[in-house]
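For this depiction, one protein chain was excluded, whereas all remaining protein chains were kept in their positions.
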Amino acid sequence: MQHHFNKVTDYDTISKLFFDGMTLLFGGFGGVGTPPSIIDCLIDTGVKDVHLIGNDAGFPWIGIGKFISLGRAESLVASHIGSNPMAGDLMNQGKLKVEFSPQGILVERIRSGGVGLNGFLTEIGKGTQLAYDKPLINIGDKTFLYEAPIIGDVAIVYAKKADTFGNLIFDKTARNTNPYVAMASKVTIVEAEEIVEMGELNPEEIIVPGIYVKHIVASKEKGYNWKWKWEMQDK
Amino acid sequence: MQHHFNKVTDYDTISKLFFDGMTLLFGGFGGVGTPPSIIDCLIDTGVKDVHLIGNDAGFPWIGIGKFISLGRAESLVASHIGSNPMAGDLMNQGKLKVEFSPQGILVERIRSGGVGLNGFLTEIGKGTQLAYDKPLINIGDKTFLYEAPIIGDVAIVYAKKADTFGNLIFDKTARNTNPYVAMASKVTIVEAEEIVEMGELNPEEIIVPGIYVKHIVASKEKGYNWKWKWEMQDK
Amino acid sequence: MGDARQIIARRAALEVKDGMMVNLGIGIPSLVPDYLDPSINVFFQAENGILGMGPTPLQNADGNLSNAAGLPVTILPGASYFDSGIAFGMIRRGFIDVSILGALQVCSKGNLANWIVPGKRVPGVGGAMELAYGAKNLIALMTHCEKDGSPKIVKECSLPITTFACVKKIITEMAVFSIHEDGLWLDEIMDGCTLADIEDATGADYKISTSL
Partner (left out) sequence: MGDARQIIARRAALEVKDGMMVNLGIGIPSLVPDYLDPSINVFFQAENGILGMGPTPLQNADGNLSNAAGLPVTILPGASYFDSGIAFGMIRRGFIDVSILGALQVCSKGNLANWIVPGKRVPGVGGAMELAYGAKNLIALMTHCEKDGSPKIVKECSLPITTFACVKKIITEMAVFSIHEDGLWLDEIMDGCTLADIEDATGADYKISTSL
C-alpha cells in the first residue's frame, strides 16, 4: 500500500511547482503554522508576481513575510498586515496590492472553495469600506454580502506529522488556517516535521485526510528557522 | 474549575427542554451516531408536532425512526427516508411533511447556521425538482441556488466521550453529522458513553469544543439499545 | 451469460485503477469490489465520513464502523475518519477519481436519473446529486432495459433528473457506452450480444467507436 500512495518528495521537485503569477495560499497565523523550509524553497526559486492569500503578512523575517519583503508578491489578500511594516511600505509605494478581508470571512472563503461550494452570504462587513465591491444579495427582507470562494494554484501547509499518503495532524495553535488551505488548491504541498508510514496515525486524530495532499516534504530542520518577536524581546 | 463549568445533568432535566412544535436537529447517519437514550427520553416526554432535521429517517426501530414511527413529527428535512417505510407511509398519508435535501448540502446548511453565516450558493441540484422553491442568485454570468442556514431549537448529539465542560470526541463513523448538529441549535444536549473530568481529553483530539454544549447526560446503557439490520439478518 | 448484475459489476471493476480514490453507490456498484484486480490498491470513500475502507468484517462487526449504506466495514492502514461535511467536501470538489452509481435512466447528454420514480415510494436523493456532480469520472451502472423491455438509455430522461451532464460512461450487461461533447458512443459489446441486439434495446442515437 505504501508504495502506491507515497507522496513524499524533495525540495527540487516541489520547487518546479511554483510559477510566476501563481495564486499561492499559505497556512499560518502570524507565522505560526507557516512552513519554514517551503518558504525558503519558494524564495530560492525566484518566482515573482505571486498572488498571495492567507491570514496575514507575517513579520518581515517570519513566515510569508520573508517572501513579501523581497517585493515578489503582486497582490495579497489578508486580514491584516500590521506585523509586517515592509508589506505596508510596499502597499503605500503601489508595489503590492492589498485586499483586506475580515479574518474569519477569509478563512470561510478558502473553505468554501475547498469544499466545492460557490461562496456564501454574510452580514459581516456590510456597509463598511471592505464591502465596497462585493455583491449585495437580498433574501427575503434582508440584505447580505456575497463572499466568493477561493481556490489557489498552489497551497503550502505546515503539519506536525504526515503519513506518506498525506494524512495530517497539527501542533496546538499551528493548526489555524492550515486545514482549509490544504483543501483549497489545485496542488497542495505539505511540509511535515515528521513523516510516518501509513497506519501509524490514529485515524480518529487525523485532521486533514490525505486525499487533499499532492506532495510531502520533510522539514529541513526541527521547528521554525526564525526567531519570534517575543524571543527577541527576551534579550 | 470543574464546578463552574459542569454541564452534566439527568434525563428529568433534559426532558423539560423538549416542547411541542420545536425544531429538533439530530445527529446520526442511518441511526449510527444518534443518541439512543435521549431518543427514548424524547419519546417518553410525549412531545408532538416536532420539526425534525437530520440526515435520514433511520429505521422504524432505530434512531430517530423510533420517534417518527409514532407519528409525532410534523415535518422532516432529510436526504432520504428509504430505510424507514413508516416515514414513507406517513408522508403518503399526508401526516408527515418531508423536504428532501442533497445529503452534503443539508449538512452544510446546518454548518452555515452553526458558524453564524447566512447561507451559501451552490450548483448542486440546480434545475432539479429539489430546487423548485430555492432562490436563484446570479453572480457574474453564473446562476446558483441559494441554500438557507439552519438553526434548531434543540440539538441531540451522541459522543463517545465528553468531559464535564462538553468537549467531545466521537467513535469512528458515528461522528458523521454530529459536529455540525452540535453547533447549530439554541440548546445542544449530548449523550456520552463516557463522561470524564476536564483535562482528561487530549486538547488536540477534541472534535467539538465544549462551548457549544449546554447539557450532558450519560448513556443509560453501553452502546445502542437497538439491533442493526445486519445483526438481524445474521440470524 | 450469467447474472446481469454480476456481468456489469465485473466490467465496472476494470475502470478502477491502482491508486484511485473511489466511491461506490448502493445496488450494483456495491458488487464491484468482488471483481477488483487483487494487485491494485485503492481507497474507498464513504459519505458518512471515512476514507480507506477495507472489506466486510468476518466477525466482531462494529456498529460504529459502517459505510454509507449502514453496513459494517473495516479500515486499511492510512484510513481516516472525518465528519460527513468533509466527506461531501471531497466529493463536490472533485477529489474522488471515480464514482460508480446505479442508474434508472441516462440520456445521450449524460443526464442521470436515479433518485425518484414518481408515484412509487420516494426514498430521497441521499448523496447522489453531489457524487454525480463532483466525481472526476462518473460511471453509471444499470441493466440495459426495464423488465418490460423499454430502454433505459434514452434521448431524454422521462424520470426526474438527479444531475445534468454528469455521466461519462454507461455499463450494462449488453454494452459499454461513453458520453462525449458530441453525444453517445458505443465502445464495447459484451459477450453474447450483437450490434443488432443493442440497436433494438437502446433508446438513443449513438456513434460506433472505431475500435469495434
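Observations on the model:
Each chain gets a letter, A, B and C, in the order it is written, and its residues are counted from 1.
Assume a contact is a pair of C-beta atoms (placed from the backbone, for glycine too) under 8 Å apart; a residue touches a chain by one contact, two chains touch by 3 or more.
These figures come from a predicted structure and were not determined experimentally.
By the touch rule given at the top, the unshown chain touches A, B in the complete complex. For the chain left out of this panel, the touching residue among A:Gly21, A:Gly46 or A:Gly82 is A:Gly82. For the chain left out of this panel, the touching residue among A:Thr13, A:Asn138, A:Thr173 or A:Asn202 is A:Thr173. For the options B:Asn55, B:Ser79, B:Asn167 or B:Ser219, the residue in contact with the chain missing from this view is B:Asn167. Across the interface with the omitted chain, subunit A contributes residues 29-33, 55-56, 78-83, 85, 88, 91-92, 98, 100-105, 107-108, 111, 123-130, 170-180, 207, 223-224, 228-231. The missing chain lies against subunit B, touching residues 1, 4-5, 114-117, 163-165, 167, 183, 197-199, 201, 203-204, 206, 209-212.
Everything below uses one rule, namely that only the chains that are shown with their structure count from here on.
Rounded to whole angstrom units, the spacing between the C-alpha centres of subunit B and subunit C is 29.
Averaging Cα coordinates per chain places subunit A and subunit C 36 Å apart.
In subunit C, 81-82, 85, 88-89, 91-92 are the positions where the chain touches two or more neighbouring chains simultaneously. Among the residues of subunit A, those touching two or more other chains are numbered 115, 117, 203-204.
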